[in-house]
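Every protein chain except one is present and positioned as in the full complex.
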Amino acid sequence: SGGGAGARPAGGGGGVYTTIDGLRPGIDANAPINPYNPKGNAFRGYNSMWLGWTKNHLTDPNQFYPGIAASWEIAPDQSSITLRLQPGNKWSDGRPVTAEDVKVSIALAYTQGGTAYALDPAAAGTASDVEVVDEKTIKITQSAENPSVTFVRGVMETIIVPAHVWGSLLPADFWDRLKTARGDGADAEAARAEITGLAEKVIAFAPPKDVSAGPFVLERVNPGEALLVKNKHFYNAANVAPDQVKLLNYTGNEQIWNYLIAGRLDNAPFTAVPADVMKRITRTPGNEVVKGYSPVGNALAFNQSRKPYDNVHVRRALAYLIDREQVTKVASPEGGTASVTTSGLHQKAAEAWLGAAFGALEPYRPDPARAEEELKAAGMKKDGGTWTMPDGTPWKMTVHVPAPFSDWVAGAKSVTSQLNDAGIDAEVVTTADYPLYLEELAAGKYDAGFWLVALGPAPYNIYQRLYGAPNGWQLFGGKLKHVAPGKEGNWMGGAETVEVDGAKVNPGELAVKLNSAPEAEQKEIIATLAKAANQDLPVIQMWDYVNTQFVNTSRFTGFPGAESDALRLTSGVWLQLGMIKKK
Amino acid sequence: MITGQGITKTFRQRGAVLGGREVRALRGVDFAVGKGGAVSFIGESGCGKTTLGRIVAGLESHDSGEIAIDGVPMSSLRPRARRPYFRRIQLIHQDPYSALNPTRTIHQALAAPLALRARQTGRPGSWIDERAGELLGLVGLDPGYVLPRYPHQLSGGMRQRVVIARALTVDPEMLVADEAVSMIDVSLRLGILALLRDLRERLGVSVLFITHDVATARYLGDDGELYVIYRGRVVERGPVEAVVSGPVHPYTQSLLSAIPVLHGLEEPGAQRVVPTEPLDEGGPDAGCLFARRCPFATGRCTAEVPVLGAAGGFPQEHACFHPERRSVVAAPAGRA
Amino acid sequence: MPETPPATPDGRAPGVRISGLSVVYRTPAGELPAVSGVDLELPPGTITGVVGESGSGKSTLALSLLNAVQPPGRISAGSVEIDGLGDVVALRGEELRRARGRHVGYVFQAAQNSLNPLKTVGKQLLDLGRSHGVRDLRALVREARELLGRMGLDGARVLDSCQHELSGGMRQRVGIMFALVLNAHLVVLDEPTTALDMITQATILRIVREVHAERGLTTLVITHDLGVVAEVADRLAVMYGGRVVEQGPTRDVLADPRHPYTRGLLRAVPRLTGDIGEARALPGRPPTLGTIPADGCVFRERCPLRMDACETGRPPAVAYGARSVSCHAAAENRAGPEDGGPGTAAGDRDGEDGAEARGGEEVAAGAREEQA
Amino acid sequence: MALIGARARPGKTALARRLAGHLARGLVMVLVVTSLSFVIIRNIPGDPIAARYEKLVEQGMSPDQAERATAVLYGFMPQGTVWEQYTDYMAGLLTLDLGQSLSTPGAEVTDMLASAATWTVVPVLAGTLLSFLLGVTMGVYAAIRRSGRLGDLLSISGSLLHGVPQYVLALLLGAVFTTLWPVLPSSGTADIMIEPGLTAEYLGSLAQHAVLPVLTYALASYGGWILAMKSSVVTVLGDDFILAAELRGLSRGTVFRYVARNAILPLFTILALSLGLLFGGAIFIERIFTYPGLGLLLFDSIANRDYPLMGGAFLLITVATVVANIVADLLYSVIDPRVRSGEESA
Partner (left out) sequence: MTAPTGAGGTRTALRRNFRRGVWRVLRRKPSRLLGVLILAGFAFMGTVGPLLYPERLPRDDDALYAPPSWEHPFGTDFEGTDVLALVVTGSRYVLLTALVTAVITVVLGTAIGLFAGFRRGRWDTVLMRITDMKLTIPGLPLLLVLSTVWKFESALEMGLVLGLLGWGGVARAVRAQTLSLRERGFIEAARGLGLSTGHIVGRELLPSMAPFIAMNMLIAVTGAVYAQVGLFFLGVLPFEASNWGVMLNLSVFGGGALTSTAALPYMMAPLLAVLLLTLGIVLVVDAMDEIFNPRLREE
């Protein structure tokens, strides 16, 4: 399959388009123009190109807008992908973009590591062969050893840089060394070390000037902003509306809020916004809020090695007691919607995958009576309005969150307040910062804590959060094993098997299968896992994030609408695809 | 009986690692104070009087020489063992205000050392208050009035009496009075001097009196001895009356000449000598230290160190190559 | 020479007449007089000494001469007439400032600290010159150097020194230089020798006398030490509790003190000759600002000759030739010095408590204090 | 001074000796504190890479991408045993090489510190000097009028400002000037819409953004200055030499200069010391006004477990404090002749 961009001639053009690169707070004028460098002044979609741009699709992670590649063919078993590059595309210095550029870029990607280009032969979904078919065609084959559906995505998200600028970084025998590295033994070790050794060189590389195959070229960077101008050699240059793009530097969210209130940004990517500030932003003429799917959810995760959270009745009781609507209203009124179920998926994705079956999942609506039943079923006792452990000892639940995340803190506070109302002694405990929080969470130091789930779009990734390493399932050289709770990062401590519809299933095994199963089978697996998660509740899903973008239509129009599959791509991609029009 | 022999003390300026300044405060001082005796040290500012007093009271260490109390050389004892000896020598500070803790009543100030004493001698607690009253009576104060008061509610003279009473709590054998009357109003000064004399006579307490006002030294009693000290060395010593009426060392003569004359009541001594050169601590150490300021100095004075001795048949000892009695002290006007 | 300001119209030492001077300090207990109703005359060309114990108001009196009583004090009554200046109490602002230093030289009580620690003496001298509009600063420096040389110092070296490089005696001499360098002919020295040792004191006193004579000054010396006054002063005033209780030519007063306080004080001064048994401390304690009786004789609490009149009436200053004495008892015994002496009187009054006769004075004071 | 022959003062060598002693002691102090902070820093729990991964994922990056983006970081983590890391680190210090940052990989710690330092030093210096001048003037006034209403008000307000935490002032100012009466920007160093450069517009914007941080800093330290100056002036006014100067009839101006110079002397020491502290002292202000100075850099470096950056920041702060101490002491001995001659050195 493939797709082309709408190539209608643009009505009028010019002007400056002002926005913010949400991925890069703190633009550094001294950083190299290097897309591999996290600080580098290569801005995705503007002057830094990928082969394709991943669409924000609910179920299929392998849908793309064209980038360097104009079209692509994926083998039915996803064993290979053949890319045809944009025919008229040239680098900003006038040289054509060729398959050789792509090959060099792939070589560079190997030095950096990553899903499609792992040196570890056992890694899933890695490219094993790169073949230049002709000047504009290239074929990449997946290693047969451990195939994965993420392969295609990994390839499409390859950063493409000009070979005539970057090629010198690679040794002449790079591809031979790579072959050796993907083998076994001491030789392979040495080769691997050699290739990873290149990583720093690549990251530190500073091309003297920007050579871009994207719609814009970097003109200059100063501490406040990066200024880019239109690349007239870009294949779709005729449809790129503005002459210039300003990417503003920022150090805090408040700055973005203030610029939004002042109506000075044409687009701002997702930023957390308090309700009152949101009101002020929307009052500004031209400002619009566009909401779309964001494959991330927030959940209260349990440590099942600790009593009484090992008891599913207790977890269910808690689900009945927590009014997630209220929690969301308190914590993230603008950035999230309350989760209906704990399917492990974002609700939108869940509806798409499960269809009618979604409605059959227990929604755990607030129901104190059911909660009481469940608690009784778990053997908990009520003593003078307060619940205690079965043996009569006090039950104190602590909900952990990292202190710097004020929305999580507020949400956790709301959770505990509601539990308090129901006679459960609960309390929020914060941890000084996020690194510490994650470490302590992983060390099993908490009863329960907030935790990101539903990290899509790939279903495999999504369920790895619930039934992966944190819950005891570890993949070693393609073999899955389950480790005991409290060991080797298993902090969730769930059971190895759960009963779904009367059958025992191993959710970890199922989750791993998602990596390679064809779509139909994926659907089945997801149905099972969603059911398992929703009844077993290793976590209680609190809210699903919403991708909230801000646009201002007083200078440009044609922004993606609500739920658009382009919403999570940068303004740069919208511009290169010719979506944005000058007003 | 307290004796000192060849006491020296040199202060080094701390802090400076290289070439710190040195001050030789005492350069070999001998002295002896018998039971109930009175020894006065006089000299200019910076001559080392205070230093000597503090060494005698055990508050300062000395570099060489020996202090013996009742014949026991202190250097033979370990610091801890010296304490009971030095407790028998009490220092009376110059400033009676700072010598008393402003936050404690006189009763508290006296009770603390008395309690210690009671514990040491196994006396009952009631003895403390009794003794405090007794001591205050001894120094001429009304216990009922003084005991409950804070120091700032007393006059300078009363404070100094309290200080003396406090020193008496440990039944000392010697009081070291360093300028003990110079901060006290003129009209009260004699009272303290008389008190010290009285304590000598009645309790047999000896007094080491430090002053630069020679006249006050007389008021400790007829049998007192006077030491004239100059830049850490004793230059003349003898019975007070003898030294005052017939000083032989030019330095002593300078000191006595400098005493203001009560014109109208007194006539100045005929041979007054007042040096114009100021004291210089850093001056050359050779020969007689006073030679540079001395109007009578000869070549010998700068070359040779004079030793304290009785040469010349004077009633006092002196350290001068050219001793001569001079009439420098003012005489009552009537007789002149 | 810097241009010489006329000290008096005819260029001679000025006379000073203090009359009815009262100075009060504001305290939490109200305004209390530190100097009250003082009449004192400084004849031109004389050295007048003022003695008194600590707190008797000497410094306050001295400061009044320059109308420089520091807050919370203020001159509440009286006048200070200085020849060539008029009533200083009425002077204000610039006029007053110019008078200071130029007409009246003041040598500070704590001359040790009367110099700016950060500046050399020379620079402070230049400041002084500029403040008084001296045009020829070179001449001023020369004059200062000469004065210092006159007092036995190396002028050039001293001018180039900071305060901390000078000894106490040197500082005091620098203070005198500052008082004289602008050619003031009235000089006030407040405790010029306190905290100096005997030999330095003698040197300073000699200098004071010599300079006084050479430059034709009118000098006021304030001190708590009777000996100092006796050594330098032609005239003597004895202060007690803010009042001048007796004044007159030094020799006369010392030879024949009339006021019981003067007499007691004289008796209490330790001396180099004479019978030590005769000397005696005064009973009681000197008054402080808060305990000075508002009415009657200030000395009556400690006075052996106390009588009923002392309680209420303020003793008037009665003149005896060149002298004047403020005492009811002395006024009664105009005939001559009273025998008996204060010592015996005091002795009679102590001792119920079994305390020693010589130690008992304060007991009595204490007992009285308690009734108050 | 031509009128009075200048005499060479002993003191040059004494000063040099003093300086040498200070430097030696300061060096030891820096070494000890640096080693201590190294130990502490390396023992903070938390994995910078895991945290960065979760952060990226939360921002909406897909797990694959996030993994790729964080894999890069492994190359930047300090290698070897803790002891090796320590010796490496110390060896680096000798060549002033503080390593590369983890949170912004590839950036030299020294560069980051330098660029952040601009944003701290300039405003804080401005704030300090402003408050110093204002505080000293008001302090003189408060001292002269100390028994009056106004003097009372001045010193009470001084104590209050001195006692109130910086962040309270910052938040109050923020509430007034950015929320209630939004005339000043609440964050950043300049309007991001304005092109940086030596244009009036940009400089104006810089100034406008610096107003709140500078004002907060000035207000917070102003109290201290007013109190210090007041008590210093009161002490000097009570000194005898001032009365003596007045009695000599020195002009008002001269007397005032005597007072001022003597009173301000001890304050210079405090000024030097407080300038040393400015490298670490502005965390609250920078956090509140998102001003990208050293304080914020340090705060973020801790939150991101950016070990090299943390170490560098600690080092900078320590060195600044030590240097400020030395400068303060030397300054004091240069301007105060009493100390210069070594009289009060004990």
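As written, the chain order gives the labels A, B, C and D, with residue 1 at the start of each chain.
Here is the rule we go by: a residue touches a chain if its C-beta (ideal position, glycine included) is under 8 Å from a C-beta of that chain, and two chains touch if they have at least 3 such contacts.
For clarity, every value in this text was computed on a predicted model and none was experimentally measured.
Undergrad: With respect to the chain omitted from the figure, which of A:13, A:26 or A:404 is a touching residue?
TA: A:404
Undergrad: Which of B:4, B:143, B:191 or B:264 sits in contact with the chain that's absent?
TA: B:143
Undergrad: Could you list which residues of subunit A touch the chain missing from the display?
TA: Those residues of subunit A that touch the unshown chain are 254, 257-258, 261, 273-277, 279-280, 326, 329-330, 401, 403-404, 406-407, 409-410, 412-414, 417, 420-421, 428-433, 436.
Undergrad: Tell me which stretches of subunit B touch the chain missing from the display.
TA: 57-59, 83-84, 86-87, 90-91, 93-95, 98-105, 107-108, 112-113, 116, 129-130, 132-133, 143-144, 147-150, 152-153, 163, 166-167, 169-170
Undergrad: Residue by residue, what part of subunit D touches the chain that was omitted?
TA: 29, 32-33, 36-37, 40-41, 43-46, 152, 155-156, 159-160, 163-165, 167-168, 171-172, 174-175, 178-180, 186-187, 280-281, 283-284, 287-288, 298-299, 302, 310, 313-314, 317-318, 321-322, 325
Simple rule for what comes next: only the chains that are shown with their structure count from here on.
Undergrad: What whole-Å value do you get for the distance between subunit B and subunit D if each is reduced to the mean of its CA atoms?
TA: Here the centre of subunit D sits 55 Å away from the centre of subunit B.
Undergrad: Using mean C-alpha positions as chain centres, tell me how far subunit C is from subunit D in Å, no decimals.
TA: 54
Undergrad: Quick one: which bits of subunit D touch subunit C in the complex? Just the residue numbers, please.
TA: Residues of subunit D touching subunit C: 1, 3-7, 239-241, 243-252, 254, 258, 261-262, 265, 335-338, 341, 343.
Undergrad: Taking the touch rule as given, give the residues of subunit A at its contact with subunit D in the complex, in rising order.
TA: 18, 22-23, 26, 28, 30-32, 36-40, 54, 61, 112-115, 150, 153-154, 157, 196, 199-200, 203-204, 222-225, 227, 246, 248-252, 254-255, 258-259, 264, 270, 294-296, 404, 433-436, 438-440, 442, 452, 455-458, 461, 464, 545, 547, 568
Undergrad: For the complex, which residues does subunit D have touching subunit A?
TA: Residue positions touching the partner: 44-48, 50-51, 54-55, 57-65, 67-69, 71-72, 75-76, 104-107, 111, 115, 185-190, 192-197, 290-292, 296, 302-305.
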